[in-house]
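Take this structure, written in structure tokens, and hold onto it; I'll ask about it next.
Note that one protein chain of the assembly has been removed; the remaining protein chains are unaltered in position.
Order as written gives the chain letters A, B and C; numbering starts at 1 within each chain.
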Amino acid sequence: MIIIIQCKDQVGLVAGITNVMARFALNIVSLGEHVDKSNNRFFIRLNVEPTADANALKQELQHVLPDDAEIAINPLPEKKIVVLVTKEYHCLADILIRNYFSTLGAQVQAVIGNYDVLADVCRRFDVPFYHISHEGKEKPVFEEEIKQAIDNYQPDYLVLAKFMRILSPDFVASYPLQIINIHHSFLPAFIGANPYRQAYERGVKLIGATAHFVTNQLDEGPIITQQIIPINHALNVTDLTKAGKEIETAVLARALQLVFDDRVLVFQNKTVVFD
Amino acid sequence: MIIIIQCKDQVGLVAGITNVMARFALNIVSLGEHVDKSNNRFFIRLNVEPTADANALKQELQHVLPDDAEIAINPLPEKKIVVLVTKEYHCLADILIRNYFSTLGAQVQAVIGNYDVLADVCRRFDVPFYHISHEGKEKPVFEEEIKQAIDNYQPDYLVLAKFMRILSPDFVASYPLQIINIHHSFLPAFIGANPYRQAYERGVKLIGATAHFVTNQLDEGPIITQQIIPINHALNVTDLTKAGKEIETAVLARALQLVFDDRVLVFQNKTVVFD
Amino acid sequence: MIIIIQCKDQVGLVAGITNVMARFALNIVSLGEHVDKSNNRFFIRLNVEPTADANALKQELQHVLPDDAEIAINPLPEKKIVVLVTKEYHCLADILIRNYFSTLGAQVQAVIGNYDVLADVCRRFDVPFYHISHEGKEKPVFEEEIKQAIDNYQPDYLVLAKFMRILSPDFVASYPLQIINIHHSFLPAFIGANPYRQAYERGVKLIGATAHFVTNQLDEGPIITQQIIPINHALNVTDLTKAGKEIETAVLARALQLVFDDRVLVFQNKTVVFD
Partner (left out) sequence: MIIIIQCKDQVGLVAGITNVMARFALNIVSLGEHVDKSNNRFFIRLNVEPTADANALKQELQHVLPDDAEIAINPLPEKKIVVLVTKEYHCLADILIRNYFSTLGAQVQAVIGNYDVLADVCRRFDVPFYHISHEGKEKPVFEEEIKQAIDNYQPDYLVLAKFMRILSPDFVASYPLQIINIHHSFLPAFIGANPYRQAYERGVKLIGATAHFVTNQLDEGPIITQQIIPINHALNVTDLTKAGKEIETAVLARALQLVFDDRVLVFQNKTVVFD
């Protein structure tokens, strides 16, 4: 059972929380704790065994925690997700494979594409694919169609697996801290379009990818994880794009694993990741 | 104040320990915890503020812990070390520089070399250098001379900064878990002499270095940290050796930082590193 | 057009070869060259444009090269491969996805498994799957059945994508430098079975994977590429195995890309990789 808590910091929080665990005869398999001193904020993640009644546990925890405490007790055995794509296959295919072999830590309910090029690969894995084109539509109409497709499934998270349209503030506000995006640069470098071209023009010696929660500041949401690979002068924009796909796939896979394992807590515009 | 504890695992340990912290009005700045389930062993490291009487704290902790508990409460404000070297300068010079600028986390009391080539660099930093040659001596005589030089200083740790002689079981037993060595391969690959030649002959695509505590099994002691660098066919043995020095220096520096910060706990032949 | 050559080293080889290119009006887009001085061996890889008659070019090259020269002029537009598997899906699925989206640099002709658990995923991608069980058979019989399945396709390479049976010297000899294996450790550490258990027991701080050509020395063939990931004390054998699958997939994918792009030359037991 995973328990994650954040609240304002004060003396005795760990003792209070772990006393509750002891009273419920829960053994602490692992414990991650962080205090953000500049914000006086306390974060904890506990993996406990065997298990207990979540409501009773939550009630007891509330007695030892400040009023502002946010407590989550492993709400679902497994997350449900909807994936949004455009034309590139690499991130989606990785998700579909893990989903098919039950190693994703979540269930892919559906895939939505603004082109239909990835419909066939979804069909091969018996995953519903919705082709919702953005062409010839006002953005609110386009997004409303997407929302309707999503809301059938009540997913825990939306995964933007190289979805190349910018979502409106209204859309984003409908899924607060539920939208995970993969950006093809080591943010904050190369915000916006064509990061590989920007990287090529600048002559950098490494390229990267960033998985982050989507907020209404483009490419500015809380970062979940980032990785880079070294490159050199011999790679042109096409080569960089190709090399970048490998790191994008790896970074998104890692971010999803962290989120689906309840290892990522968000406060303001930053994450605490207990890995 | 750093508190590190290891003992057999049982329910309620974290609660018991953190209750003691609360009673002493100690705030937990950071907490690392690990349970080795295959050995039923519990490990914890706490960084607490402000401070308390170490003896009183230890006594209270003993009441909530099993009898076998090993408790260390940040025993010294700063560690004292003696460094053993042969001819290569890179690890020693890095240590001397950090020592001189007070960023090592320990004080270098003396350097002992079985050659005198590194005497001058020690002199430049006003660090005592003992030239104790192994030539023409039985090993027990050689080691007894080293011991006498060391024991003037009562160091917390001995650092083998590319000391190229194998120490006898008797010598090692005199400094249990106090001797830190840098080995020039990613152990357990290339145990023994000439790892860079071995790496070259085998045609590996990465080389590494390993910092470990010394035990009486050659190159088999508990590993503190390891890193690697990618290499390619163009590097001959000389090139590998040169490239390797960079990673050796970095790995030893990292290991010393971890040990001097009380982040490394040892159980049987493995380490728990709270970084 | 890719041209790869290896021969004994002598003065003027690059001039001789590039003169031939100039006579055929071939522009050198990229050129990688290596001299193994300890073996007096010369290696070169040229990427030239536009194109020329391969036979005529080869004949001219032979005039400027020593008699022992091995010359390959991009023999096929695309390689053909057969993949051998046991039960683990991760490497195979990655290959099938790249094959389906035509980014593998080779065509998967068939998959052979000694269990049938991966039959379904192959079927979903319309790739023939042969279930050839090793159970209740002498090894020569088992291998003969595999050979027959393979030889229908005349593949350029066999890829052992977590094929967990040791192949006999006879089998290996039938496909010299054509069998590529992924081994789940940073060789030469942890040769043989259960490398993740070995890594756990030893308490290493990094685990890796190695892609290599198969020879009759188990896990001793020429290494194509290797990578590692950092690990820590919190990971048990199951966790290491899971984490290792990510790096195995990445390393095999990278090795196949290098081989299929004609970037890997083999001499004795080592590779020269022009990347």
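Throughout what follows, contacts are C-beta pairs under 8 Å (C-beta built on N, C-alpha and C of every residue); 3 or more make two chains touch, one makes a residue touch a chain.
From a predicted model like this one, the values you see are computed outputs, not experimental measurements.
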item: Identified contact with the non-displayed chain, of C:A22, C:A56, C:V141 or C:I166; value: C:A22
item: Contact with the hidden chain (one of A:N19, A:N99 or A:T225); value: A:T225
item: Which of B:I2, B:A54, B:A119 or B:A234 contacts the chain that the document leaves out; value: B:A234
item: Candidate in contact with the missing chain, chosen from A:L187, A:V214, A:L240 or A:V259; value: A:L187
item: Residue numbers in chain B that touch the chain omitted from display; value: 30, 89, 93-94, 97, 100-101, 121, 124-125, 234, 246, 250, 253
item: Chain C, residues in touch with the chain not shown (by the definition above); value: 11-15, 18-19, 21-22, 25-31, 33-35, 37
item: On chain A, residues whose C-beta touches the chain left out of the figure; value: 34, 36-38, 186-190, 202-206, 208, 222-228, 232-234, 236, 269-273, 275
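The rule we apply is simple: only the chains that are shown with their structure count from here on.
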item: When chain B is superposed on chain C by its C-alpha atoms, the rotation angle in degrees, nearest 5; value: 180
item: Self-contact between copies chain A and chain B, residue sets same or different by half; value: same
item: Whole-Å separation of chain centres (CA-atom averages), chain A against chain B; value: 38
item: Separation of mean Cα positions, chain C and chain B [Å, integer]; value: 40
item: Where chain C touches two or more other chains, by residue; value: 234
